[in-house]
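One protein chain is absent from this view; the other protein chains keep their places.
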Amino acid sequence: MKVELEKSFPLPAPAEAAWALLQDVEAVAGCMPGARITERVDATHYKGTVTVRLGPASMAFRGEVEVKEVDAAARALRLAGRGMDSTGTSGATMDLHARVEAVDAASCRLLGRSEVSVSGKAATFGGRLMQGVAEQVLQQFVANFAQRLPAVPDVAAGDGAAAPVPPPQRELNGLALAWAMLRDWLRQLFGTRRA
Amino acid sequence: MGDMSELQAREDQLQGMGVSLLRKEDARFIRGQGSYVDDIKLPGMLFGALVRSPYAHARIKGIDKSKALACPGVVAVLTADDLKPVKLHWMPTLGGDVQAVLADQKVCFQLQEVAMVLASDRYAAADGAALVEVDYEELPAIVDPKKSMAADAPVIREDIAEKKDVGHGPRTHPNHIFTWEAGNQAAADAAFAGAAVTVREEILNPRVHPCPLETCGCVASFSKATGNLTVYLTSQAPHIVRTVLAMLSGIPESKIRVVGGDIGGGFGNKVPVYPGYVVAIVASIVTGVPVKWIESRIDNISTTGFARDYHGIGELAADADGRIKGLRFTALADHGAFNSHVSATKFPAGLFSICTGSYAIPNAYCRVDAVYTNKAPGGVAYRCSLRVTEAVYLIERMIDVLAQKLGIDKAEIRRRNFVQKEQFPYTTSLGWTLDSGDYVPALEKVLKAVDYEGLRREQAEKRAKGELMGIGIATFTEIVGAGPTKACDILGIGLFDSCEIRVHPTGGVIARLGTMSQGQGHATTYAQIIATELGLPASDIVVEEGDTDKAPYGAGTWGSRSTPVAGAAAAKAARKIKDKARQIAAHLLEVGEGDLEWEVDRFTVKGNPGQAKTMKELCMAAHTGNLPEGMEQGLNAVSYYDPPNLTYPFGAYVCVVDVDRFTGEVKVRRFYALDDCGTRINPMIIEGQIHGGLTEAFAVALGQQIPFDENGNHLGNSLMDYFLPTAVETPRWETDHTVTPSPHHPLGAKGVAESPHVGGIPCISNAVIDAFAHLGVTHMDMPHSAWRVWQQCHALGIDRH
Partner (left out) sequence: MANKHVVSFTLNGKEVDVAVEPRELLIHTLRERLLHTGPHIGCETSHCGACTVDLDGMSVKSCTMLTVQCEGASMVTIEGLEQGGVLHALQQAFHEHHGLQCGYCTPGMITRAYRLLQENPNPSEEEIRYWISGNLCRCTGYQNIVKAVQAAAQKLAAAQPA
């Protein structure tokens, strides 16, 4: 069961700042709701976990992330991840191409193209939800990412103080996700599509 | 000689053949006191839970049991490595292939068995199973059988990659299993070349699953003290399993006991030997305590014997009047990752060559190419004889296609092609000798009962108004009762069956047979056969099956073989006893055997009716000292029956459907089923079987499928998705019959329980397609779910005002 997503998000920060954050794999993982890097194996290999809660039940995925390519000139990188849930009944793989494009001195765009594939129970029972879930997760990720970016200092203030970084979400709350999906779906039915 | 009413009274008392005798089995079931495998509890029993692969195709890099072993209640964790020392990590299948018991280095289908956790109760076992960590390296999966034999296809079965043959002839590709053909290809091709009209369709018989209400399971108990292995098992063929276990385990067959107790439905799903059974047995041997393994519903649908998955091409050649001159049917068979389809050595595609059906087709050729894919292994014969549903579906669909092409009425075209009564016994151009049949009166009776002409008129009126109404016909011949040992075997064991009868001094009888009821009512129907044969009341006749320690050897119950084979054995054994009783009677009455006549329940002297010996009296007499010179005491006999032929029950079914062109919903308005199973033993039980078989046909035709995504993930393997009809949508069935006894069967009986499934599927499918026939639709693949039928409506532009 494969899902392909291609999205672009505006970010209120200079391209260099966004690119710097993008290369910090631990920070990036921290922006993914429910995800955490637990071990740095070497420069390009990491181990991590993703925890999903659905009411009283929770699912924990363990996996590896590999930074496959880094192109500093293009401000692009490629990440590959694979993981399995702790009961061994679901597997997931992800291939992500992420790029930062400058728009102007104070803003840029984060472009991502990813292919996510799930196997096992997650595919059998969750397959139908995947597209919606993936989009929601990505929206949360970008929101977290944007909050982590150092704010553009006021030209007048000039003291370079960074905006406070809110603590990253430790868990992926399934019910909140489902609610967000329902809300979005209703919006689509009755309103214009959001980018 | 008594008068008619007295004779009738004596016959009524026997409650023998032909009576709708209420079932002896019911007493325990209506009280909830059946003894199914999961009801069994033995002291010290452990519970086994399987760890299964989430991937359809993957290498196993490592298995870490440590967390599982540390889980409270967990006693052991078994993997392939633990089975290797006893060489049980692979096992032979009933299809001549081998299957992994626990995955050894790679998995080949999603939810394949990888490890078994043994624990003190089922909750601890489930906890333990969730803690086993398996490191997989995912491999690309083959899900489309048409891609199995591509040059660059991944090799699924590395274990047999070098083997040129897996039991059924040469292989041309590592993912190829066998190619089997029958008939005369040259003659068929010539018929097509010279024909006035030919038709061709690609016809899918999708992968479905028998889904009995009780899943598979076992309790295995090995005693270190005695060296005896006892296995309580959901098996439709306990003796075959015992023999296979002896071959596998090295334990002498005389020290293995397989017990089939009450089984909650089989429908073919409980014929194969599943890895869970083997691991539970090894676990019991290793731990020295009983081990219970019961699978979940999802595991059952996902990993146990599926059915069908035949991708067929049907071709018929005919003259301008619709008389079929040639037939070419080929099929690509998807067997999943291991071929575990019950296969006689000579018939790896089962009895597919019955596909000439009820018709006299002079030139025919059929071929089946079987391949591996990354799906569950199989298949099994889901409420049918081996591959007969596939065969009958093809011919009954294609004759409708031919009728539509020529504009000939679908009942009329069948009349024109039937094997006529005077042609029996009729040997088909694919080699089967149909022993008896009388197709025309059956069809006429059904058409009259439903007012066929009236229905066609109504259909024309509805079509003029843009409404969709369909009339489906199926006139099928089934081939059941496997079978003559010359042709029919499993792993070399002939498909005979047996009955052993012991008669007690006070007239009670115990009969044990080699078949295995899963709800068919054997305890009642076999008793009725023996009651009529022996002249003793059915209420005094106890029937037992399933305990291999007690029952004589048989091949079990599947493919409607119980009545044709074991029922014949029961008659034969009873007749041996009757012959001996006749000798005793003659001796006691001091007459010659030729002077005696049999009358319902006693031997009377010809011309001297007052002189008689009842069977009851002879039961006692056989245990006394007053017997003919040289005769041993006792009134017992055993018969091992090797049938001279299979049997050919047939039927004529009509189905009327109304299709909602806006939603695609199909409603079965009427279904009239006429079955001819030869001599009818218990009409009530027959009718119940017809209802059940038709309901399963309804399920297959209108909703069942096992879909996969491109990675081999199951997409509908629980009852959330898999269609099991409820009482609300199940139609009311009308049943009828004719009687054309089988000339070679001792009772003239043919077997019936699977005919309604085999005939029901094409009948309902034909009805749905007939609803669209006037719009040029020649075929639609099953299942005819509302979504899929709507897509056809949408394509035709008729789903809007």
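Letters A and B mark the chains in the order given here, with residues in each chain numbered from 1 onward.
Note that a residue touches a chain if its C-beta (ideal position, glycine included) is under 8 Å from a C-beta of that chain, and two chains touch if they have at least 3 such contacts.
Owing to the predicted nature of the structure, the values given are computational and were not obtained by experimental measurement.
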Omitted chain - touching chains that are shown: B
Selected residue (touches chain absent from view) among B:Glu25, B:Glu545 or B:Glu754: B:Glu25
Residue of B:Tyr653, B:Trp733, B:Phe772 or B:Trp790 touching the missing chain in the full complex: B:Trp733
Contacting the left-out chain in the complete assembly, out of B:Asp38, B:Glu253, B:Asp409 or B:Asp781: B:Asp38
Which of B:Arg297, B:Arg456 or B:His794 contacts the chain that the document leaves out: B:Arg297
Which residue of B:Gln518, B:Thr532, B:Thr614 or B:Thr738 touches the chain not shown here: B:Gln518
Option from B:Gly264, B:Pro441 or B:Gly508 whose C-beta touches the chain left out: B:Gly264
Contacts of chain B with the absent chain, listed as residue ranges: 22-23, 25-34, 36, 38-39, 41, 72, 121-123, 211-215, 262-265, 267, 294, 296-298, 518-521, 684-685, 687-689, 691-692, 694-696, 718-720, 724, 726-728, 730, 732-733
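Heads up, the rule we're going with is that only the chains that are shown with their structure count from here on.
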Chain A-chain B separation of Cα centroids, rounded to whole Å: 52
Chain B-facing residues of chain A, complex: 1-2, 82, 84, 86-91, 93, 117-121, 123-124, 127
Contact set on chain B toward chain A in their complex: 51-52, 54-56, 110, 129-134, 136, 138, 709-711, 713-715, 717-718
